[in-house]
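Below is one structure. I have some questions about it.
Complex shown without one protein chain; remaining protein chains in place.
Every chain is named by a letter (A and B) in the order it is written, and numbering of its residues begins at 1.
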């Protein structure tokens, strides 16, 4: 995502220039965050500089066209729908260009046709941003010590720990969310331990716990892959030179794992922002998030233009987040990649 | 990488504590799911005694069997197709110029960074726009789309690790491009392909939201079925089914892990 500007932080191996768009693809999968050996050899003067055996340029076509049809075109349609109005009895979108759906996100039309500011949809956005931010912060605060701790184990233990963090990540999301329904409900183990039900399930708290739980591996793994490259003797050295612990963390360790943290923030924040299952199952349908609002408009309310407008707004938020991500990477002067 | 990483962070003992607690946090909920699967009573969290009968119920349930088969079928097709498309993208990418490469990566990476709900309603809107009836076709197409980037990641990583000179050598020795692909590229790429296929498969099996929107009659996948069960109530049947799913994913992952380690 970022142009790799030079200064090398201690221990971070910097690959040479890389695809600008790489960062757009995100994964928390361990081992894929590998740096790439230089591709200098292929920069020959041939117009079709094709490393033998690697296939022709045209081999990207089927995949790219397929994704354009199944991802690109749908997005265009949603954007178009958001500028139409609702057909009779829902679903059918109709009519000429109209910004009504966007206006409706902000203003309520009174009986006399006047419009007054209407906080209800903005409230949903605010609630989602706030919950997603809370989730991200919790994940970062928890993942940082764990990733650093993991990185200081022996290689064998490290591999095992990475595997241990990966397992929940690969187990069914629905099942993992359901687990918290079991734990938090009034007859569940938490209430049992406390002796009295305190109404934990069906609260924003439960939603947040569920979001943190399903997102945590997305934070731990990228932070770890940064921390793994860090030479912890530098921390030791700093300590020997008399630096205080917090100073070491702040000045030595943190800069080293920052690329991972930034990647983790994006990987946690964006999915949390559009979460559907956790607010639905754990929030008890009371704390609507953007994802639920979109589902409601495409589902029961059958107002596709409004649902599309909300989806477009979420898309804009996503892009802003990604731009922030790019900016953070540039400012840090490090190679930050989601991939 | 240096090998004297043994430096324990004795300066930060709290880090170890946090890590252990986090591991507990990651696994305890799964354990709770498993434990309550053995509950006799009908409401999962009110313990009424030990029993295996929910497992029997789950195994005997034809709907669950069907949902499992549907899930496996969708995942299998989605895996094969997405891996093929991903191999094409991975191989072709290197031959593209910088801008084109960026554009292709943008398209290929989109399903990963877009919020799932947006992808879900967008896909639905398109199928509705084209008047395609919802069903197996729509579900499978949608799955292929979001599986491509997951398949692409390991394949690309593997390709990047390979020594390009091998291909040049093969070509210099007179092998046709197709022969190079079949006899050199593919075998060398195999670990990446296997990893990519595994990722695509699991991601497809896991998906709820997109399937939920583009599903039609007879396309009830396992997550959709579980969601339906949850709506009725939290019975140990859900736990039993979840436990079986956990067990299977654990076995697959363990197999992949050990297979990976053997290969080094």
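Here is the rule we use: a contact is a pair of C-beta atoms (placed from the backbone, for glycine too) under 8 Å apart; a residue touches a chain by one contact, two chains touch by 3 or more.
In this text, contacts and distances are computed from a predicted model.
Missing chain's UniProt protein name, "D-inositol 3-phosphate glycosyltransferase", "Acetyl-CoA acetyltransferase", "Iron-sulfur cluster-binding protein" or "ABC transporter"?
Missing chain, UniProt protein name: "ABC transporter".
Looking at the whole complex, which visible chains does the left-out chain touch?
Result for the missing chain's touching partners among shown chains: A, B.
Given the contact definition stated above, which residue among B:46, B:59 or B:254 touches the chain not shown here?
B:46
Who touches the missing chain here, B:124, B:147, B:162 or B:195?
B:124
May I ask which residue of A:72, A:189, A:255 or A:299 touches the chain that does not appear here?
Residue touching the chain left out of view: A:299.
Among A:64, A:85, A:101 or A:127, which one touches the chain that has been omitted from the display?
Only one listed residue reaches the unshown chain, and that is A:127.
Quickly run down the residues of subunit A that touch the omitted chain.
Looking at subunit A, the ones touching the missing chain are residues 88-92, 108, 110-111, 120-121, 123-124, 127, 185-187, 197, 199, 202, 284-288, 292-293, 296, 298-303.
By the contact definition given up top, give the residues of subunit B that touch the hidden chain.
The list for subunit B reads 43, 46, 63, 66, 124, 127-128, 131-135, 138, 213, 215-218, 220, 224, 228, 230-234.
We adopt the following convention: only the chains that are shown with their structure count from here on.
Rounded to the nearest whole Å, what is the centre-to-centre distance of subunit A and subunit B, using the mean of the C-alpha atoms as each centre?
Subunit A and subunit B have C-alpha centres separated by 17 Å.
Residue numbers of subunit B touching subunit A in their complex, please.
Listed in rising order, the residues of subunit B that touch subunit A are 1-2, 4-9, 11-12, 14-16, 18-19, 22-23, 25-27, 29-30, 32-33, 36, 43-46, 84-89, 91-96, 98, 100-119, 121-126, 128-129, 141-142, 144-145, 148-150, 152-154, 157, 159-161, 164-168, 170-172, 177, 180-181, 184-185, 199, 202, 205-206, 208-209, 213, 222-223, 226-227, 230, 234, 238-239, 242, 245-246, 249-250, 253, 257, 261.
If you look only at subunit A, which of its residues touch subunit B in the complex?
Listed in rising order, the residues of subunit A that touch subunit B are 19-22, 24-27, 29, 31-32, 34, 36-37, 39, 41-42, 48-64, 66-68, 70-75, 77-78, 81, 91, 142-143, 145-146, 148-152, 154-155, 159, 163-168, 170-176, 178-183, 185, 187-189, 213, 216-217, 220, 229, 231-233, 235-236, 239, 245, 248-249, 266, 270-271, 273-274, 276-277, 281, 290-291, 294-295, 298, 304, 307-308, 311, 314-315, 318, 322, 338-339.
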